[in-house]
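With one protein chain withheld, the remaining protein chains of the complex are depicted in position.
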């Protein structure tokens, strides 16, 4: 068994209202120095060793992200 | 400026219907070998260098995660 | 074909950091008078006429909501 992490973010040119709400709320709560917040999705997949990187890429591209508006990164999780 | 990543996941003992829907959908789409999927949130924060780790921890604990049902991890992003 | 809406909200006693971030951000953006914001999920299902209310309830309970932390409501959508 292996563990893989897929992080999905809105493309940089697409406005992220959820991240902006957090960024706007911070100074009001006394936290200064945070210039920007972007919010995305974080998926942890437990996979059999024989699942290829190509397959993970297809799964991310089909079921985890919408490639029109989102980018994703795949990372092997040593944990 | 530094970049920090906060990943928020439901605690392991809490059911994750969104992750389960994805795990259930995969075999139907021809993808086998994925034993489990958990879905969480991924936040990217751009912060001034003087923002302490303690502050990031408080922000995560207050505005990004609900500590009753969620765990979070903080990672410095070298990018 | 019929259309059914399932709204899923965190139970009232569970803290909602996303809603709170929005509520905190509003005054800073010049919007006063919003006392509280709660954030949930909204699912729209197109179903065959023979799908029973009981089935929709089971689907919501299994795949759309986590009954330990969330409540849901089912509404027929006339549109």
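Letters A, B and C mark the chains in the order given here, with residues in each chain numbered from 1 onward.
Definition applied: contacts are C-beta pairs under 8 Å (C-beta built on N, C-alpha and C of every residue); 3 or more make two chains touch, one makes a residue touch a chain.
Just so we're clear, the structure is a prediction, and the values are computed from it rather than from any experiment.
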item: Hidden partner chain, residues of chain B it touches; value: 18, 20-25, 27-29
item: Touching residues on chain C - with respect to the absent chain; value: 1, 7-9, 19, 22, 25-26, 29, 31-48, 50-51, 55, 58-59, 62-64
item: Touching residues on chain A - with respect to the absent chain; value: 10, 14-17, 20-21, 24, 62-66, 68-69
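The rule is simple: only the chains that are shown with their structure count from here on.
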item: Euclidean distance of C-alpha centroids - chain A vs chain B, Å; value: 8
item: Multi-partner residues of chain C (at least 2 other chains); value: 20-21, 24
